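Moving on to subunit A:
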Amino acid sequence: MSRAVRAVGPGLLAFVVYIVFSGSVNTYNIVTGVVVAAVVGFLTANITVSNPGKLGEVGRLGWLIAYAIRYFFIDEVRAHVDVMRRIVHPRMPINPGIVRVPYAVSSDYAMTTIANSITNTPGTVVVDVDTERKVFYVHWIDVKGVEPEVTRGISRVFEFFASRIFD
Partner candidate 1 sequence: MGRWQKVVITASMVAFVALLALALSAGGLGFTLPAGRVRDVARWYLFTTFNPDLELFSAMAPEGVTSIVWDYRGLDTLFETAVFFLAIIGSVAIMRDIKTGGGSKPKGSTGLSPIVKTVTRITVGIILAVAASIALHGHLTPGGGFQGGATAAVAPLLILVIFSRYYIERLGVSKNAMLAIRSLGLVGIAVTAFIVLAVTSLQGGVAYVFQNQPKPYAPAGMPYEVGGSLTGGTLLLFNIFEMFAVSAGFTIIFLLLAIPESEVLGVLRGGEDGH
Partner candidate 2 sequence: MSEALYVYQSVGVLVPLLGGAAFALPLFTLVIKRKVFYDAYTAFFSLVALVLASYNYVLVRAEGKPLLYAFGGWPPPLGISYEVDEFSAVLGVLTASVMFLIVAYSLWYTRFMRGYEWYYTLLLGLETGLLGCLYTGDVFNLFVMLEVLSISAYALVAFYRSRPQAVEAAMKYGIIGATATTIYFIALVFIYGALGTLNMADIALKSRLITAGVGPISPFSNGLFGNAFIAASLAIALSLWAFTYKAALFPNHFWLPDAHPEAPTPVSAALSGLVVNVGVYAVVRFLYTLFGPKSFLISFRDAVMWALLVLGIASGLVGALLMAVQSDVKRLLAYSTVSHIGLIFMGLSIGTSSVSEDVATLGLTAALYHTVNHSVGKALLFMGVGVFINLLGTRDLDKLSGSGKLSPLVMGAVIVGFLQLMGAPPLGGFFSKLLLYQSLIEAGLIVPAVLVIAISAVSILGYLKVIYGLWAKPLKEAPKQVAGMAVPKTVVLVMAVACIALGVLSPMVTGLLAGSINASFTDSGVRDYVNSFMSFAIYVVKYLGGG
Partner candidate 3 sequence: MPSYETFVMGVLAILGLVSMVAAILAILERDLVKAVIFSAIQSTAYAFMYYLLMAPDIALVYIPVAIGLYPAVVLFLIKKTERYEGD
């Protein structure tokens, strides 16, 4: 895959970010935006390994939106309320520990999405990751159990979506 083709993905991303950040669509922004997108795409083509073909699949975008809605309105709210309750509770009921959480996706992006989702959910933080054994080490504020079946509950939802968006 030539550099120019690989530059399409990051270039597009850069263009969108540039326009959104500039906050207006006029000639100056579009012209400079295209130039910036070309330069940034060229520079980052070798870093951001992407497959431009995947960008065209609408299904993935649909899953992304579904995921975002579920994530922000259900998982996040539940976790936040839980952790905030623990903070303001006079006795501060915490039961922390680092547990293994296995995962099954293959691509780096999917793995990162899962890890970031776990970390962004209060109550669980990814401390380390072992890519060979496919295990996250998650610091859990309230360890309910150490068995893989229990810990898997942390990541199940994220994994379901991540494998559909990226793999």
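Regarding candidate selection, all candidates are chains of the complex that A comes from, given by their letters.
Basically, a residue touches a chain if its C-beta (ideal position, glycine included) is under 8 Å from a C-beta of that chain, and two chains touch if they have at least 3 such contacts; residues count from 1.
What you are looking at is a predicted structure, and each value in this text was computed from that prediction instead of being measured.
K.L.:
Every candidate listed belongs to the same complex as subunit A; state which one touches it: 1, 2 or 3.
P.N.:
Considering all copies, subunit A is touched by candidate 1.
K.L.:
Name, in rising order, each residue of subunit A that touches candidate 1 in their complex.
P.N.:
Interface residues on subunit A, with respect to candidate 1: 10-11, 13-15, 17-18, 21-22, 26-28, 32, 36-37, 39-41, 43-44, 46-49, 108-109, 111-112, 115-116, 126, 128-129, 131.
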